[in-house]
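Excluded from the complex is one protein chain; the other protein chains are retained at their positions.
Coming up: subunit A.
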Amino acid sequence: MLDRLNPPKLQRARGRAEVGFVQKSGKSKLQHLHQAGCLKAILPNTHEKEPEVVFVNTAGGIAGDDQLNIDVSLTQRTSATFTTQTAERVYRSNGGAGRIDVKLQVGIGASLCWLPQETIIFDGAHLKRKLDVELSTNSEILLLESFMLGRKAMGEQVTTGAVNDRWNIRRDGKLVFAEALRIDDVSSLLGPAALQENLAFATMVFASPDAHLHLERLRAILQTCNARCAASAWDGVLIARFVAADAYVLRKALIPTIENFRHAAMPRVWQL
């Protein structure tokens, strides 16, 4: 009986990764690296000019009450691309939310690409994620986040769960873009304003002083996409949204879109 009054405290995953780059003789060089718990940051050798960082969650996914923190700092005129080694799996929660907090600081004239692989939401998952971006004058960020509800090929169906994903992009302290994804009733997603039969969705944001000038170019790229997608822009912000039947169709749309838009290859970990 006493056991029930004091349920055993389950072991929960904690992970923290901090990565900072500075500019040295015209190149972005790693200045700060801190890894703790289940999060690792790997810097593979690539043929690209800019460094690439791959985050690895060695816990193999996220369960209720897990907590991951990522802090990235790019100082003046540096550029780097960040991704994840695999899709992040968010498993059924026994209670609390699994939490991911990401802070990205982009210094004057710096350029950051945030291209993690998709987040897979399993039945009963509870995820609370925050992504805070601080941009300085003339800095830019390209940000892509994609979600998948269950793995269709594995016959998985998501019928319950909660997802709360909040992004805030500030430039010199002023909020310029906010995304607030909130799913608290999975059954409502079948409707015509939500997803219908689709299970995958993504949002891409490019924030740069001249971002809106790329709207027509992005629209032309999107015309070749098989997923449902559209682009829009206003001062300094360019966005595209995607809805697709499953993760495969979504990836098939995202990879060429991002590659054509950036004129650069996707990080090697991204495969169809």
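By our rule, a contact is a pair of C-beta atoms (placed from the backbone, for glycine too) under 8 Å apart; a residue touches a chain by one contact, two chains touch by 3 or more; residues count from 1.
Keep this in mind: contacts and distances are computed from a predicted model.
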Hidden chain of the complex, named as in its UniProt record, picked from "ABC transporter permease", "Alkylation response protein AidB-like acyl-CoA dehydrogenase", "3-hydroxy-9,10-secoandrosta-1,3,5(10)-triene-9, 17-dione monooxygenase" or "Urease accessory protein UreF": "Urease accessory protein UreF"
Residue among A:22, A:189 or A:264 touching the omitted chain: A:189
Candidates A:33, A:230 or A:265 - the one touching the absent chain: A:230
Missing-chain contacts mapped onto subunit A: 164, 166, 168-169, 174-185, 188-189, 191-196, 198, 201, 219, 228-234, 239, 241, 243
